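Every protein chain of the complex appears in place save one, which is left out.
And now, subunit A:
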């Protein structure tokens, strides 16, 4: 970089537009770009459109530096309150289009009102999880006349009145998510549909709505996506009204609607020409009534039948369905047999994603057909398909070379199978939890060939040792997540090796008693991006935590239960500014003072799990003060469990 500056770098002759378009493609490393030179710094400041804020303290500087922000993301800044929001709103009153407040709990309707009134051009607003917001906040949102997308999932205190205000105020709404807004009833939904005629996507999951609310929704001419998960008020009669709307409907999710039956769905499907995504999971026993309907859906691409009882006739009708399926989910379906599945596989050769989790009757016969007929399979989930023999995995590995996502949890896969699977060079996500037959040899194959692997699950793979993990660490540099929970033969060598994976964000090493602070220190020095860490029941002492605190400033969530840590380690940990989620159960060497000091220091803490025994010893006022900061404290009584835990008998007692 110095050399660039010395030779009067050619970048300076480029126009701003060109540099901006370069920056558009330079998505992850704008930081080093702006650190290059002053001009680059100012260019980057002018170019940036999205701001993901972290801590309220950093906001004034950020607001001064970046002037053209269109999207503000507060998801990493849960402490954003009315003050922060109004400051940001004033800074970007002209440009701001999108605001994400889905993780913030501290703002009120006053802040929202200020934001909406200052930034008239607001188009997207995410208020999910704002469980304290009431109708007043909804009325404030209603002032955003240009709003097109609104997420309000879990705004449980917003009632019909609030959504009525929004319906009247925000005429341009195209997407509304009201999932879990349980106080919104037919009236609110009906009014929303009456007033906002441009609606394209509507999520009404878990609302107590019935026919009355649904019928105006189904009059919407442009409705493409309708999600009705878990609406017990919706029944067959309601779906009959769908006929009018079904012309435009493309995505329909009626999973967990216990009162919807085949006949209702059949009446709907008869008219839904453009439907390409259908989710009827956990609704009913699929019968032949429905099977006839599948013939008519020419555009259908995705069917999710999770948890349904499926007859052979239905499988046959899915197979004969004129459309070419790309995704089929038979997750936990009863009645799925080799014959039916083979039928489907033979017909739908373009199948990309198949989920046969917990289909216990499946054997290698259908795997043979599937792998033979569907070479383009990218995702295969077959957790707990216990009848599938180990040879089947060899077939998968040899035939489905495009596989990216493979879930073989709790199957008979062995090292030979893994060797074959490792030929799928595109593999990104591999789940091998509870596969007791795999050893270091199998992992070595994976490590040697699957360079794109980002997620690896080795939960309770008891045979795995440091050799296997090292092979993975060396061969898979893009690794982001690894779960080695209860792999009790793993030692510090593994962690030292994993330090090479600089992308590692999530590390699960729960219940690995051979691990010590040494390994953790190595990981913390290598994996600077580590955000989620579970070291429960590991022999990690203060040294490990101090090292963690010094190196991984991005740590967001940590579980240090059953670790022999003291106040020193915890207080050190508390200095990590991004830490939001802390679980400390049964750390018997901790004192109340240490705990209080740590909690005080950790200002960004949003969720804290503590032993019940501390509850009486921590002053009431302190606890309420902490909760006032937006921190949710959960008390657990785990003291009794320690005595029965076999893992630590030798170590701690």
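To be clear about the criterion, a residue touches a chain if its C-beta (ideal position, glycine included) is under 8 Å from a C-beta of that chain, and two chains touch if they have at least 3 such contacts; residues count from 1.
Here is the rule we use: contacts and distances are computed from a predicted model.
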Omitted chain (choose from "Response regulatory domain-containing protein", "Transporter", "Ribosomal RNA-processing protein 42" or "Zinc finger protein") - UniProt protein name: "Zinc finger protein"
Option from A:47, A:97 or A:134 whose C-beta touches the chain left out: A:134
Touching residues (missing chain, whole complex) on subunit A: 28, 31, 51-56, 58-62, 75-76, 81-84, 86-87, 103, 106, 108-111, 114, 129, 131-132, 134-136, 139, 142, 154, 156-157, 159-162, 164-165, 168-169, 180, 182-183, 185, 187-188, 190-191, 194-195, 206, 208, 230, 232-233, 505-506, 529, 531-532, 546, 549-550, 553-554, 556-557, 571-572, 574-575, 577-578, 580-581, 597, 600-603, 607, 625-626, 628-630, 632
